[in-house]
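A single protein chain has been omitted; all remaining protein chains appear in their positions.
Labels A and B are assigned to the chains in the order they are written; within every chain, residues are numbered from 1.
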Amino acid sequence: MPPTTRSDISLRVNGETHVLTVDNRTTLLDALRENLGLTGTKKGCDHGQCGACTVLADGRRAVSCLQLAVAAEGSDITTIEGIADGEDLHPVQEAFLELDGYQCGYCTPGQICSAVAVIKEHAAGWPSAATADVRPDAEPVPLDAAEIRERMSGNLCRCGAYTAIVRAVARASDETKVTA
Amino acid sequence: MTDLTESISAPPVGVVGTSHVRLEGREKVTGAARYAADVPFEGLAHGSLVLATVARGRITSIGVDDVLAMPGVLGVIHHGNAPRLNPEAGLLGTGDATLQLLQDDRVPHVGRPVALVVAETAEQARAGADALVVTYEEEEADLVFSADHPGSYTPAAAPEKHKGDVDAELAAAPVVVDQRYTTPQEHHSAMEPHASMARWADGRLEVVDSNQGSFLVSYVLSVLFRLDPGVVRVRAEHVGGGFGSKGIGPQLILAVMATTELKRPVRVALTRRQVFATTGMRAATDQRVRLGADSTGRLRAIDHDTATHTSTIHEFVEFPGEVTNALYAADAIRIRTSLVKVNLPTPTWMRAPGCAPGSFALESAMDELAEAVGVDPVELRLRNEPEVGPISGLPFTSRNLVGCLTEGARRFGWADRDPRPGVRREGRWLLGTGMAAGIYGAGSLPSTAAITAHPDGTFTVGIGAADIGTGARTALVLVAADALEVPTSAIRIDIADSDLGQAWFAGGSRGTSSWTWAITAAATDLREKLADIAHIPADGITGRADTAPLIGALEQRENHAHGAQFAEVAVDPSSGEVRVRRMLGIFAAGRIINPLTTRSQLIGGMTMGISMALHEEGLRDAQFGGQVNGDLAGYHVSAHADIPAIEADWVPDYDPSNPSGVKGVGEVAIVGTAAAVANAVWHATGTRQRSLPISLERILTTTNA
């Protein structure tokens, strides 16, 4: 008997566990969109070259297009649909909405998931390619515009909303600090 | 930052002119907004394209049987079994052979769709498409465009246009700038790849699509498939960017073919590589600009000569000379275009067609003229401000380029600029500033709209508009609210559905002007009807408008939006890196309806302009014709890290030819950006960059470290 090319898996997404059978070829992105109906996560390139499919996996941002669904079993996935607290928007979503941090909106779910993680990564002391001195005893860097731009660079936006997105991430970052 | 807009605008009477967040904003930030590939359908099948791999030739066989035997495969559509299409169909009313997919065995260029594999799942369809063996008889292909190509000709669509004797003025002018500027093939690269779902239901062809104008798409689709126009319904509620690329995409034509043949709802979503290969691009241009001026910089002659390319199957003309049409006064002006047909995909409109590449050439040449005559670049432009259309002699509807230039110069701090190039250094970076002016056509096109008053005091606006990220949905509600004198909360709007009737598409920077006119006219009609009745019946009272006669009665005018852009760049001559440090654009673009989204759109255009200046270049292999960088890792569009704090603002302007005073902003914002950056690079380094993009390689090979 040839080895099976399909798998029964359970995926934990936005706090809910889903049991499904997937073609091993199905990516996490397609499983979210086609099997679970969570179409907020977008397919912009399907090759890790645009960031539109960014989700949080175990709290860390990750492209979902290059991850196989079968390999994602065991991860705790949060998609754009799970970022808000019920009807209450996350501070990042609120800032994108009010500061017009988007135009067509297609890259927006990925930008927002990424931004939520960027704020956490920065708070955890992660350096970036914009950080002049990466040594651990160097002065911590503020999450200024240059840091936000570098850290958000994996999320392309063709409408050119970058300027407003950077402002939105900065505002949400300040608010997150205040409310945390 | 001083906010000029708030300080100089007259206080708004209603809601037009005040900032409003997008109506669909919450859906967009929560992932609830559904784009074409997001809408679920019962029994949906998936189609995957197969593209020609040869540069030119004939299909000799298609290995259909092997693929039909693969798991889940439902069918293979190809030239042997595809429905026959009407060759007269085209977006502009004349036949466009680019749409004639799978009609014969000819391969006019690499990347031409040759089959569609349809299967139960997307993975199965893709595997089938990958496995489909197509054999070809290859023919010699003509793949390289050049200005001196022996096949070049003057297209009827872009005949020579001139006034005065350019050759005599150039010969007599004491100062002449004569340079060549080149721009490469560029790709729209909207973040949402083209996707369509088509199905037959209740005798109608229902389409969920990603497009810039559902009515036009439905109409052309009906012509293409020889259907009654009323049979076709196309919707595109949310569209992930278009920039000119989302007319009738190959995925739509093939989805309709597949659903017609297989009697199943079929979704076809292009891969990113297929978007690059099949949805058109901005053609490359090779432009020669000659400016003749007197010693004060007053222009005696502008000669703008463009060579560009199209495919062998359809004549699309990229027309950079457009920018020279009405930007500056000169004693003599001549605009010429030559076209070459090569075995490459048909180019198409891309954000500010003509003017975006044209302004790179003209506005770079103006900077060279400023240097040659020793006049400040802003002042040079002020000295050549026309009173009337420089060629046409027609009056302008309104024109406030002078305001853009002077206000832009003031806010940018231009007055303090040392004109000498190559003298500012900060560490490894050379610093410079540059500017350019911009222009893009404005106007309104016929559209219909309907507004229904409901008994509960609310209203429903229906118009076949499209919101591809422009904020149109929100702007139209603001205009309707003012026209009806009700709060925005009383208005619901339906757009992007061909059943709403004829309306102009989101293109040519003419969407908002066209749609707002129809809405204000429908509001007038509704208010007249409401004046005659005591109460509103349960099914409401509807006012309607069709602006065609009103627009037909307009007098001919020069109608354009204008802008001036200022850039500061840093150039590291040792690595070739160029960074834009700040950028300011001041625009005169008619009345601004929603400052929040307008500013975003202007900044977005400038952002794409920076991308055009520094990164974008579609690279093709000279042997195979295929794009070597046809993905988002190879074709670079600006990322977050490339874009500084950009400011955009506006000066007073009002287009009296439409009731809302609107001109479009989507395109003028990219006109001049690349030249402003290139001029700043010259100011930083002392070396002119006359070819886009201004890549590492170009800096390294032309600039002394």
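Definition applied: contacts are C-beta pairs under 8 Å (C-beta built on N, C-alpha and C of every residue); 3 or more make two chains touch, one makes a residue touch a chain.
To be clear about the criterion, contacts and distances are computed from a predicted model.
Considering only "NAD(P)H oxidoreductase", "Sigma-70 family RNA polymerase sigma factor", "Xanthine dehydrogenase YagS FAD-binding subunit" or "Peptide ABC transporter", the record for the omitted chain gives "Xanthine dehydrogenase YagS FAD-binding subunit", by its UniProt protein name. By the touch criterion stated above, the residues of chain B touching the omitted chain are 53, 71, 123, 126-127, 130, 428, 574-577, 579, 614-615, 619-624, 626, 628-631, 633-634, 636, 638-642, 695-697, 700-701, 705. Mapped onto chain A, the interface with the missing chain covers residues 3-5, 7, 23-25, 27, 46-48, 51, 54, 57, 60-63, 66-68, 70-71, 74, 114, 117-118, 121, 124-129, 131, 133-137, 149-151, 153-156.
Throughout what follows, only the chains that are shown with their structure count from here on.
Chain centres here are Cα averages; for chain A and chain B they lie 29 Å apart. By the touch criterion given at the top, residues 21-22, 24-35, 37-38, 40, 121-124, 127, 188-193, 238-241, 243, 269, 271-272, 468-471, 596-597, 599-601, 603-608, 631-633, 637-641, 643, 645-646 of chain B touch chain A in their complex.
Interface residues of chain A facing chain B in the complex, by the touch rule stated above, are 23, 25-26, 30, 33-34, 37-47, 49-50, 52, 79-81, 83-84, 89, 93, 96-98, 100, 102-109, 112, 130, 145, 148-150, 152-166.
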